[in-house]
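Note sheet for the following structure.
The complex appears here minus one protein chain, its other protein chains still in place.
Chain IDs A, B and C follow the sequence of writing; residue 1 opens each chain.
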Amino acid sequence: MKLKKILNIRISERVSFIILLVLLAVLISLPFFTPGQYFLRTATNIGIYAILALSLNITTGYCGQVSMGQAAFMAVGAYTFAILNTMHGVGFFPAAFVGCCVAGVAGFILGMPTLRLSGAYFVIATTGFSEVIKVIALNWKSMTNGALGIKNIGRPIVFGFELTNANGGQYYIMLLSLAAVIWISYAIKTSKFGRALNAIRNDELASNLMGVNTSSQKVLAFVISAMLAGYAGVLYASMTRYIEPNTFTTDMSTIILCIVIFGGMGSIRGMIIGALLLISFPEILRFMATYRFIVYGLILILMMRFRPQGMLGGVGDKPYKLPKGVKRKSYEQGGGVNGVT
Amino acid sequence: MKKSINILFALLLVVALISGCGTSSTSGSGNKPAEASANNGSGNGNVASEASQEPIRLAHIGPLTGNMADFGQHALNGVQVAVEEINENGGVMGRMLEVVSYDDKNVGEDAAAAAELVISDSSICAVTSAHYSSGVAMVAAPLYQEAGMAAISPSASHPEYSSIGDYIFRNNLTEQAELVYAFQMPTIVDCKKLGIVSMMSDFGESFVHGFEELYEANKDKLGYELAVESFFVDGTVDFAPNVAEIVNGDCDAIIFVAEYNNLAAFAMQYRKVDPDAQIIGLMTCYNPELINMAGEAVEGMVLYSVLNPNSERPAVKNFVDRYVAKFNSQPDFIAANAYDNVHMIAASIEKTGSTDREKIKDALYEVEVTCTAGELKFDANGDAEKTAVMFKVENGDFAEVPDAFKLWDDFVAGL
Amino acid sequence: MALLEVSALSKNFGGLIAVDAVGFEVYEGEIVSLIGPNGAGKTTIFNLLTGVYKANKGHIVFDGKEITNKSTQDIVKAGIARTFQNLRLFKDMRVIENVLIGNHIHTKYRLFDLLFRTRRFRSAEALSAQRAIDILESIGLGDHIDDYADSMPYGVQRKLEIARAMATDAKLLLLDEPAAGMNASETKELLDFIKLQQKNGYTILLIEHDMNLVMNISDRVYVLDYGKLIASGTPEEIANDPRVVEAYLGKEEDDDEDA
Partner (left out) sequence: MPPRTKRGAKLIVQQIVNGISIGFVYAIVAVGYSLIFGVLRIMNMAYASIFTVGAHFILMFITAKWGMVPAVIATMALTGLVSVFFDFAMLAPLRSKPGGTGTTVLITAIGFNYVLQNLCMVIWGSERKSFPNVIDFGTIRIAGFNFDSTQFVITGVSIILLIILSWIIYGTNTGLGMRAVQQNTKAANLMGVNVKRTITFTFFLSGITAVIAAFLVSSYYQLVYPTMGVQLGSKAFASAVLGGIGILHGSVLGGLIVGILECLSVYFFGGGYREAVAFIILLGVLLVKPTGLFGKKANTKV
């Protein structure tokens, strides 16, 4: 398959390292040669969606449970942050931290009853959860200000210097957060936790019989995913500065899911590239904007049909990276043996 | 290993986005909205050539796709009518007007992105109709404020909207103004027991709250009792529970606080149960579609609007004729507001003699223009002072009920 | 005393009695076979031993500890690991990752360690990786650790499943029809492999249809029929036991079915 060929170009570690550096340089210097704030905002927005995709990737990609509740966790994080920030004058970073934790708690509360469910049961449960969160936001007026929403939400302030979209501050905050989230995803993926999730996706019963406590692992994954989504919500709120119950819609959850499917379940690079393309295309191809949800829908269908592992997901052919100090007799260090002959 | 794709995509995006911003203002011509701007540009090509200057560009941002598309489209129609009219009369300072339109899908993040796009485009000197829902408008408003670009909303209803900054204008009845009219209606239709059915939206909540305060203040003088308050959420089609509450409180008049498409559904379900009670609508219910949808069910209901398409006032007549000629449909209040906005900005530009964003803002507080809303001017908050007229739905059309409304003080005194 | 003692174990699904008061024991270092026609309840017994099903009656004592109706994790921790009649490998994971999952419970570090890559994380990961490598090399899969489980030939996948079970540091391995679908030479290889593991100190309880294998490998054999234990003893005794022969009429096509 041609696509496969394109996607599996092997390049030496050194080249890819240089490429990575260049990429970093480009990303960091973006604000200095941008044609306008619009560009920065879109870039920040893409970053936020990348974080969201990475968060969903932990439940859906690693653990194989399709969740439509990501927007709800965003809402929890965003509201907690906004309430603390506007009504109790808590600064960005502490408020953001609390926002994450509350979102995590919400994840736990939803996770406990639903972790036994799978497939569409889980989808409907998470969809329902979003509806519940919306209703709470609408009715708990003393806290959330009901349908009037919360305005003038604060931006991060570092050493008395307010980080706005204009001065690129929000972009850099996003960049740092994204880096952190990428690290978290990577750290999980390459640990026994990540392996366990992967095993659960493959065969829950078998992993259970190998001694993996599948339920606790699933809940933990769900909680972490919720926390990250909550943090994305915080970023979103401090960027738009106004949130109301209708801000976080099921459409958002669908877009996030779409990014995960498109980028490739389990792949970290995939999430970022997925966000890049799927969020920027309605901006670039404005005439397509009307049809964007049709496009998102088609992407879901076509990916499932022709490349369920997504653009960059699925099996790689890199040798497995062994921890340092592991000895292999009858085997000279170097490229692994690929494919059984 | 696949990092190469990474950077490839990243660069692709960088390029694409830059080109995206570059073209998007003109690329509007790709979709419905701005093809109009294109053709009215061409329509006056000759005029433009003799006034050998590039046109003055104004932005329209509103939902052109999605659930609220028709509201955004109506506003755009109004803008286009005004632009054509002004250009036919030689434009502003001999320069043509040109409207660039953006779709915000009535979604906050898209609205903000569009706003940034407009702000960063130095050729655009003001936003002539900014967004539809308050919730969306309030995400973009701070951006206009910071960037120092005047933005007039034809529809925002959130009480605190215009207080966001001095660059933020609203050419729509403020909530207080709506209350003045809405509060008189039960008395006018002399009801004994009033029921309120309201959507749980920013407008709905603060409206009901404001209404209650007025009611509590004048309880003893009023001839009626506020018997029922019934709420529903956006997207509801089944009003049975609300209907039951109203009927149970045997109200003889109902104030319905939401857009016309909700009222249509409510009215149809309500009439099945109770054919008599008087339905009272707000301005957002004034829409020809209402009658097409609900037909018999809304016959005899009363409501008010800032625009009376059948009015003999020349300004209105002129606008309505042009609008009907161009789109062969009746304009609604949002179209009229958007139309007026363009005239306000045009007047400000004439006044200051420049297209400087800040100067336009300052001028907007001073100019007074005769347009569909009569003598239109903005007060210190940036809210327009507008007057509404009452309508009654009679055999399938909105019929004006002349001078039904009193000035507030007279009304209170008259109780 | 016995490593595994099963007494009066019973399980019924609705009306159907799948396992009826079965009792047997397995001693340290033995290879014991559990045979019987299809539907005799062999796999059900495995499921009861590993905690997939809850027993209605009876007791399971392993290594002196009561493990009846314990959670699957506790049972694995106690030292029982199993393979499956129809392979249940983690298909789109690499060979080594499959084995590492086996070692999951013995890889000890917290979320904090994995997020900040502490020394504890690194040593623990290195340790279990080394263990996995050793196991894989001991069974001749040293060159295939990078490959994906489902890309391996059938015979190898069988072995890999056993390796995964071994990685849990189990004392007792429950092998559910390890020779199913293998040709003669593969079976021979498997036989030696299992014997080798016995030498390495594993105790093995296996379900098998391939009489040839059973007779050559088992120290003792238990025969089940319709959920009841009908005979037990050395392979020889079993071979000439009339009840067994009777129960096994029609064994041939069972065998084919499983193949």
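Just so we're on the same page, a residue touches a chain if its C-beta (ideal position, glycine included) is under 8 Å from a C-beta of that chain, and two chains touch if they have at least 3 such contacts.
Only a predicted model underlies this, so the values are computations on that prediction, with no experimental measurement involved.
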Touch with the omitted chain, as defined above, among B:Ile56, B:Ala69 or B:Val118: B:Ala69
Touching the absent chain when the full complex is considered, from B:Ala147, B:Val247 or B:Val412: B:Val247
Hidden partner chain, touching residue among A:Phe17, A:Phe33, A:Phe93 or A:Tyr121: A:Tyr121
Sites on subunit B contacted by the missing partner chain, in the whole complex: 65-70, 200, 226-233, 235-238, 240-242, 244-245, 247-249, 261, 264-265, 268-269, 272-273, 289, 292-295
Subunit A, residues in touch with the chain not shown (by the definition above): 64, 66, 113-114, 116-121, 123-125, 127-129, 131-132, 134-136, 138-139, 205, 250, 254, 257, 261, 290-291, 293-294, 296-301, 303-305, 308
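Everything that follows uses one rule, which is that only the chains that are shown with their structure count from here on.
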Whole-Å separation of chain centres (CA-atom averages), subunit B against subunit C: 73
Multi-chain contact sites of subunit B, meaning residues that touch two or more partners: none
Parts of subunit B lying in touch with subunit A, wherever the complex brings them together: 1-7, 9-11, 13-14, 16-22, 24, 27-28, 30-31, 65, 103, 105, 108-109, 112-113, 116-117, 119-121, 135, 138-139, 142, 146-147, 158, 160, 164, 200-202, 204-206, 233-234
Complex interface listing, subunit A residues touching subunit C: 184, 187-188, 191-193, 195-196, 198-199, 202-203, 205-213, 220, 314-315, 319-320, 322-331, 336-340
Contact set on subunit C toward subunit A in their complex: 50, 52, 72-73, 76-77, 81-82, 84, 88-94, 96-97, 100-102, 104-105, 107, 109, 111, 114-115, 117, 121-122, 125-126, 128-130, 133, 137, 142-148, 151-153, 156, 164-165, 168
